[in-house]
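To keep things clear, I will list the structure first and then write my remarks on it.
Removed: one protein chain of the complex. Kept in place: all other protein chains.
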Amino acid sequence: MPRPERRDITFTIDGREVTAPENTMLVDAAKLGDVEIPVFCYEPKLGNPVGACRMCLVEIEGIPKLQTGCSTPVKDGMVVHTQTDRVKEAQQGVVEFLLINHPLDCPVCDKGGECPLQDISFGWGAGTSRFIEPKRHFTKPLELSPVIAIDRERCIMCYRCVRFSQEISEDYQLVLLERGAHSYVGTFDGHPYVAPFSGNIVELCPVGALTSRPYRFRARPWDIEGAGSLCTLCPGQCNVHFTVRDDKVMRVLSRQNDGVDDGWLCDRGRFAYQAIHVDERITAPMVRDGGELREVSWERALDEAAGALRRARGSIRALAGGGATNEEAFLLEGLLASLDCTALESRPAGGPSPALAAALAHPSLQAAVPDIDYAHAVLVLDTELVDDMPILDLRVRKGVRRNGVKLAVATSRPSSLDPNAAAIARFAPGAAEAFVAALDAALLGDGSGASVDELAALAGTTAAEVGAVADLLKSAGGDEQAGDVVVVHGERATSGPRADHAAKALLNVAARLALAGREGAGLLEVPSSANGRGLREVGFAGGAELPDAPTAVYLLRTDPLRDAPDRSAWDRRLGRATTVIVHAAFLTEGVREHASVVFPAESYAEQDGTVTHPDGRIQRLRPAITLQGDNRYGWQILAELSRRLGHEAGAVLTAPQAWQRLTEALPAYAGITLDEIGGRGVRWPERNASAADEADLGPFALERPPAPLSPNGALRLGTYRTIWDAPEVEASPALRYVLGDGHVELSPVDARRLGIADGERVVVASGADSAEAVVALREAVRAGSAFVSGNALAGPGVEVRKA
Amino acid sequence: MTSVPRYAHGSRVPGWDEAVDLDKDPASVPEPATTPVPDDLRAEIEGYVARYPDRRSAAIPALWAVQRRYGWCAPEGVTQAAEVLRLTPAYLMAVATFYDMLETRPVGRNTVYVCTNISCSLCGADELLARIQREVGDDSDFNVRGFECLGACDIAPMASVNGTYVGPIALDEVPELVAQVRAGEEPLPARQLRGRASVDPGADRPAPGEAGAGA
Partner (left out) sequence: MSLKLLFAGIDEPGLRTIDVYRRRGGYEIAPRALEMPREALVEELKASGLRGRGGAGFSMGMKASFIPQGTMDKYLVCNADESEPGTFKDRELMFKNPHALIEGMIIGAYAAGANRAFVFIRGEYVEVADVLEAAVDEAKAAGVLGDLELWVHRGAGAYICGEETGLLDALEGKRGNPRLKPPFPANQGLYQGPTLINNVETLMTIPYILRMGASEYAKIGVENSTGTKVVSISGNVRRPGNYEIELGIPAREIIYGLAGGPPEGREVKLWFPGGSSSPVLTKDDLDIPYDFDSLAKARTMLGSGAIIVVDDSNSVVDVCLKLATFYRHESCGKCTPCREGTNWTVKMLERIHSGEATPMDLDIMASVQTRIIGNCLCVLGDAMAMPVSSMIEKFRPEFEAYMDEVRLGADAHAPLVPEGALA
């Protein structure tokens, strides 16, 4: 669907002439004239207005009945009144109606002080009630989920929460039950409302009916401060408000930025803030002493690290991940360069050459998040968005639902977006390269390249599935035109030893679809770590020779035993290294077993620096709380090390100074000031497009992908990470409920053959490694594959047997 | 949690006071691999699906099918229908609780709706309902309900007995009616709507332009 065109019109409201874009809803247009029309049910991020609460009634000349301002698009010459007696009578009526069954228990309500119902009653109500009948009373609060409490007495039936569940996250678990005055918000048969985005309903509820269980009664609105920053628990980098009381983060709210998040958060982002204030957090430097990690003074830790680095000169390998900022990466890169080390990486599974990676992320090919809203077609390739970058899952759903975006899903593991997809291709785990090559051949469509059949077979899929995706992409623009296509591709698709070939195939697809330079179209990679893009741009791009057995390993906010697919290789590598220096917040396995020096990593609420969103938007993290415990800033630690190692360029005094130096060093970021980044971020591919190097965007002649490694009669292993796979989640008491046994997802066909039932506990083994898991049968899993969460197993084949 | 006072004439609805069971899994769209659906139920629902341009339209017919099979919209049946329709069971439950005739708690299999709306009540419907309830007593085979206007005010006071409209029903006919239902017989055959002639005195003449009618 094409983006709507904007045309300004003039209308009159309460005697004022106001100019507004045509078809804006009256309540929004009124704001442009400083007129406030009260609303309850209206929330533009939820989609079309429902007009249910009737709070926004206004008088429009020429229309006999009062109209709802939330659903009336403004037209040129409209004359609107919001202050007439009729309107006031209606507004007082609605407030009176809403309050008759409301318990008016504000003194014991968590919403008090930040409650739209209080504000609107104050502003537009009559101040009295004539309702003397007994009010309804019910048991309250009740649990709606482990993190949400519901108070049905207070609900005003605004439909916001159920619309969110039904039309935004589309989990459709939360519904209105019964009818009329008996209606209430609930779930099916006492099942809890547990879904990846459930917490948004707390923020949407305009009364105290839905409250956050972790936040209930922790603070009053006048005790708290709000601090705007980012959530860097995943590459989504949603903009957030931290609610801070006594230097503690008590809550996370969305800070709507339509370029990034549309005003939503996932439950990881909303509740894993608890990990900031848990005892398990590392808040003091540690050094391994006699085989044990012990807390030491900063001086000692810095000295040890500096000494070890000096000794390891020329044989250091560094891996960055997590929420490492651009500044931290920049300082570490400079520091290691001064020690003759360029083995810097940020893709735990390896990636294409820096040149090809830069081509994939080239400004001319770069899609922005909002492009998904109005693309003609979106291809989701080898990523499960709800796990890998949750907020984008909502974005894709929005495009499909509201604007008719055509969706193609090409993954190994069945995707939660499948029901929304117009074309689905399922390839064998690890066969993304062959799939993309097949797609390329199908898009080319003239039979001149390799045969689609053959490539599809190599990918473990069929020419029909590949063809369906190709046809959708080719003709999405109508009239057999490709139109604006956005390809959202997971980092996994271009990783591993054949990453270069996969990258070329993907560039070919982009070329066939003529995406280069096309407004509203392009590629969008979902990196495996929150600041994956920034880290690469700053220099953690692989490329250089990576020593397999370095003397020292520097781990900046990442633990490869958790994050890397080849866990055992890293286990060996870390075991052999003389020194392992890490910046970590939690004692995860790799840190516990292998670290020689541990610097406490400050949390994202404490961090000061910038990160780069997967679509090139540079965003700023601002400290919401002071450093906890004995922490220091990551940039500060690196500056200290630089000073000790005589690398003066890295001895910055402030984070902004580090940013300043980075912008001088990196043409893509040149001239971008922190002020300019502000609260919304700056997309460098838009601002500094010309700074990017010329890149070879193909098309390339592709090499025939090798036949996939045979699982030797076993099931082919696919791995995935759930949205909950993060140390912060494990450390957050509110999120304990999401932790459980790992799952192995099987097709019912294989399960029958193996005599295994759903829910059964099994052993999944691959070579010498094995793991226990609970069987989850999924009709949509292709026979012959098994999907296991986490990185305990490496494949390619796995045996599944009863435990 | 201490209990709070309730008001007899407040609108206390089953459900309002119910918390969820945190030990249950969330109820998403049922997974086909783990949700067995009886073949005939699946075939029936798929038959409804084929009538409409959109699968969801079969929601009410599917719930009817569940109710016929289980006697009410039992969670198990609703989950099965949800699997066939590729919806969440909550979606279907939201629909089921909206409509008066879809039962969301187990009920007796003989349904007697007594119309108690204005016209019928002017003709003694409230007394009729009370009389039927007394006659049925605590027989759990019955589901006797006062109902909104059933669209049969011409035979007031009336009842819909397992879907058959019967009226006017005199109070002293109630024992016979209930006995017939218990025995699985036709309820008050002489009082059934289907045998009733039009009261309009002109209804036996043909319309202009219509070939010779005549009853």
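Things worth noting here:
The letters A and B name the chains in turn, as written, and every chain counts its residues from 1.
Throughout what follows, a residue touches a chain if its C-beta (ideal position, glycine included) is under 8 Å from a C-beta of that chain, and two chains touch if they have at least 3 such contacts.
Note that the structure is a prediction, hence the values are computed from the model and not measured.
Of the candidate positions B:Leu41, B:Val78, B:Ala94 or B:Val181, contact with the unshown chain belongs to B:Ala94.
Summary of contacts with the chain left out: across A:Cys53, A:Leu535 or A:Val682, the touching residue is A:Cys53. Contact with the omitted chain, checked across B:Val20, B:Leu150 or B:Val181, is made by B:Leu150. Interface residues of subunit A with the unshown chain, by the touch rule above, are 49-55, 57, 65-66, 68, 71, 89-90, 92-94, 96-98, 100-101, 130-131, 133, 156-157, 159, 176, 178-183.
By the touch criterion stated above, the residues of subunit B touching the omitted chain are 9, 11, 51-61, 63-64, 94-95, 98-102, 113, 116-119, 121-123, 147-156, 160, 163-165, 193-194, 197-215.
We take it that only the chains that are shown with their structure count from here on.
Centroids built from CA atoms put subunit B at 47 Å from subunit A. Of all residues in subunit A, those touching subunit B in their complex are 134-140, 142-146, 152, 171-179, 181-182, 184, 186-195, 419, 737, 747-748, 751, 758, 777-779. Residues 1, 3-7, 9-13, 15-22, 24-29, 31-34, 75, 78, 86-91, 93-94, 97-98 of subunit B touch subunit A in their complex.
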